[in-house]
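Yeah, one chain of the complex is gone here, protein chain that is, but the others are all in their spots.
Labels A and B are assigned to the chains in the order they are written; within every chain, residues are numbered from 1.
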Amino acid sequence: MSSSLEQLSIQNPGEPDPNSDLSRDESYANKRRIRRGPVQEAWRRLKSIPTAYVAFWLILFMISMAILSAFGIHLTAYNYDETSLQTIANPSWSHLMGTDELGRDLLTRIIYGSQLSISIGLVTAGIALVVGTIYGAIAGYYGGTLDSILMRGVDIAYSLPDLLVMILVGVLVGHGTIGILFALGLVSWMGTARLVRAQFLQLQHEEFIEAARASGQSTFWIITKHLLPNALGPIIVALTFTVPSAILAESTLSFIGLGLSPPACSWGTLAADGWRALRTHPHLIFFPSLFIFTAVLSFNFLGDGLRDALDPRTRVKSK
Amino acid sequence: MNLGAEPPSIDSVQATDNISFDVIINLMAGLTQYRSDLSCSPCCAESWDIEDSGKRYVFHLRKNIAWSDGKTLTAHDFEFAWKRLLDPKVGAPYAFFLYDIVGAHEYNTGKLKDANQLGIKVLDDYTLEVRLKKPAAYFIYLTAFSPTVPQRKDVVERYGALWTEPEHIVTNGPFLLKDWQHEYKIELVANPNYFEGKPHLDRIKMFMIPEQSTAFALYQNNELDYIDNRSFPTSDVESLKGSSEYRNFPLLRNYCIGFNIEKKPFDNFKVRRAISMAIDRSVFPRILRRNEKPSDSWIPPALAGYKKSSGQGFDPPKAQALLAEAGYPQGKGFPQVTVLFPAREDAKLVMEAIQDELKRNLNIHIELVSQEWKVYRQALLRDPPPMFRDSWGADYPDAETFMNIFMEGNGNNHTRWHSKRYDQIVQAAEAELDGKKRAALYAQADAFLCREETPIVPTFLASQNLLIKPWVTGISCNPLDIQFLKDVSLNSASTQTTTLDFKSSIARLMTHKQLATSSQTLRSVR
Partner (left out) sequence: MFGLIARRILWAIPVMFIVASATFLLVRIVPGGPFDEDKSLPPEVLQNIKAKYHLDRPVHEQYFFYMDRLAHGDLGISYKYVHRTVNDILANALPVSIELGFAGLLIAICVGIPLGCLAAVRRATTVDYLCMFLTTAGISVPGFVVGALLIFVFGIWLRILPVALWESPRHVLLPALTLAAGPTAYLARLTRASVLEVMEKDWVRTARSKGLSAQATIIKHVLRNSLMPVVTVLGPLTAILITGSFIVEYMYAIPGMGRFFITAVTNRDYDLIMGTTLVFALLLIIANTLVDLAYTVLDPKVRIEG
């Protein structure tokens, strides 16, 4: 990446460079990064952004919570399907987040639910990223008739009723995590595709791209090294929005019979089950929502930070 | 009031659901009507004779009943409506209700082409004769049921499917259809010429508010005067129980677990019986919190034929012994069983509770699978899973509506279970005209079903919860869950839908105090 950037600045003589000090500073940083490796360099940059750094640890914490729970290690005194006579108890010392209708400890269930919800967040965002970006990149880069055909494809995919598509996936793939992830991935890539294409259409005509083309660089190289990094901001936003909507949409899946089989649960199903008691027992909706909120906020900050860390034009240090 | 959803049809021949019935029964008057104790009393028919040991009914109509366009109601209107219900071209879902009538089944299936051969005859303008294939003691109830109300031939034929729109419809009941904004509200006004006298309410607005908490909020703001189960979330019921506005009564809707007795391990009646014994039914009202009544018999207590001893009590040690006899001591070797239930919040809670009970009391694990409603229905019809959740709501207040499901050939029996002995008992009950003997026969069948063979495990009876503003009187509480509004009245000057004025805001403050919820919710938001 760093070498391409140096090429970029060389092949971009037409662009005015008002702040040569900073760019020299940057090329110095780039040279240092070659020695330290791009991962370490990104990590170092990430660490310098406090919000992203905290978000990183929060996400790591949630992921390890999910992994521990997947291996059956209890972090609380209860089992996720252990019922008791204390139904819908308010939060107390014995039940930090209260209990649900069957007297099950809510905190335990939230920790258990993180298994599915976190993987949904990561996998759906991953599918949206990979499929959406490739699709959008091809359409945006080549343009013309291919673009028209591909975009009409997106229109069609957008128009088909999600619910029907997901019921069908449920019938074909069957229950369980794979079916859930597949169904959610299937309906979530179109937005990213359109965004990437739009960014590419605009960037196409920037001088540095034309310069890159003129210098005979390969299409793949231009797309991955010049176009994508410049389109990263909106893509990351789109991804961070895919995460909560997928986590929440998963509760709809259990409504159509594709979701988890009880007593298993996820943040989505906990929120969907709890919201009706909003007036009388707000803890049932508050805590699951709080976890979704924290996770999404962390993804947001981390995404933002990563963009800054990976995109050398944003000078974090100069801030 | 709140209907909860758009009535799919207020054409009495097409309607199949309670929401539609709620509207139809206030617009139309049938031959008979239900009293509050659910016996049938005269309505359009002032009297009727039952002859030929229960196989011939002759209804004598009142002569002073006017349709809303001024014409007089005659026996022809009933004849037309009933024949239309049976007409195969109309494709009426509830046609089978009249299958007891001579020729009805053949006519509806196209085997009989001539409608005149049906056992429905107009003797003169005010006399209707109905002949049945076999004695059916419950038949009289059907004449109070919405699908059998009269219809006007000229109106239906002139406007076709659109005859139920407010500008076309012609009715004979206590209220007139004033306005119908689809998916939003239906407005009824009093029928000044109603033959039993003009009803007390001038205007009824029936809103279609699907979301319970919204309807409840509207009730709190005095924009709805009366709400039922459709209109408040379960969690609110509990805090309302102390309120003077709160009413509760059991419904004739029984929930159960069914077994597909052709699938292992439920081909063994001992396993089925063990499961029935291992479920502590007192858990259901505790988790559902709408005052459900635990039930272990299939006939609900409100109906003749109910006997306490018909059901299978809760007895874990005996259940374990039975399971051991069946070859699964302490649940060992019990195969993986999937249980199907519709994806609804309440059904999920119930199934989770049952799963928990069975794990605790029998040490067996059942796998819960929820399906979207239509997929669930289709699975029950085509290939029922080993275990599933089912329910039945009474169509008329007689044990027959529950018991005939398990007779051979009934499409609503998903258990694949049938028994000659059971069929004989129920058939004997159907033909029996003496009430006591009938009840005894039904009780016998019920015990055979729930104690002996156990193809189903009854779990609980649903209940209706109402909130009624203090100024509303006369709301009838009937377990068929149909709202008859003709006797309802308002005892203060406040109108149905209050506007924002000083008086109603005082009323609002008062309601606020009465409802224990509000203070709690206020706290949660502040």
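The rule is short, and it goes like this: contacts are C-beta pairs under 8 Å (C-beta built on N, C-alpha and C of every residue); 3 or more make two chains touch, one makes a residue touch a chain.
Keep in mind that this is a model prediction, so the values were computed, not measured.
K.L.:
One chain isn't displayed here. Which of the visible ones does it touch?
P.N.:
Answer for the hidden chain's contacts among shown chains: A, B.
K.L.:
In the whole complex, not just what's shown, which of B:K89, B:K113 or B:K436 touches the removed chain?
P.N.:
B:K89
K.L.:
Can you say which of A:S69, A:Q199 or A:S266 touches the chain missing from this structure?
P.N.:
That would be A:Q199, which touches the missing chain.
K.L.:
Which one, A:L164, A:I178 or A:A214, makes contact with the chain that was left out?
P.N.:
If we include the chain that is not displayed, A:L164 is the one touching it.
K.L.:
With the full complex in mind, choose from B:R35, B:K134 or B:H182 the residue touching the hidden chain.
P.N.:
Per the contact definition at the top, the residue touching the missing chain is B:H182.
K.L.:
For a quick check of understanding: of A:W57, A:W221 or A:F293, which residue touches the chain that isn't displayed?
P.N.:
A:F293
K.L.:
Spell out, residue by residue, where the missing chain touches chain A.
P.N.:
Chain A touches the missing chain through residues 15-19, 51, 143-145, 147-149, 151-152, 155-156, 158-161, 163-165, 167-168, 171, 190-191, 194-195, 197-199, 201-202, 204-205, 230, 232-234, 236-238, 240-241, 244-245, 247-248, 271-272, 275, 278-279, 285, 289, 292-293, 295-297, 300-301, 304, 307, 311, 313-314, 319.
K.L.:
On chain B, what residues meet the omitted chain?
P.N.:
Residues of chain B in contact with the hidden chain: 6, 8-9, 11, 14, 16-17, 88-93, 95-96, 105, 108-110, 161-165, 181-184, 207-211, 213-215, 217-218, 220-221, 223, 372-375, 377-381, 392-393, 411-412, 505, 508, 518, 521-522, 525.
Keep this in mind: only the chains that are shown with their structure count from here on.
K.L.:
Distance from the CA centroid of chain A to that of chain B, rounded to the nearest Å?
P.N.:
Measuring from centre to centre gives 48 Å for this pair.
K.L.:
Which of the residues in chain B end up touching chain A in this complex?
P.N.:
Touching chain A from chain B are residues 212-213, 233-236, 238-239, 286-287, 289, 343, 345, 348-349, 351-353, 355-356, 367-372, 375-376, 517, 520-521, 524.
K.L.:
Tell me, which parts of chain A touch chain B in their complex?
P.N.:
81, 83, 87-88, 101-102, 167, 175, 254-257, 259, 261-263, 273, 276-282
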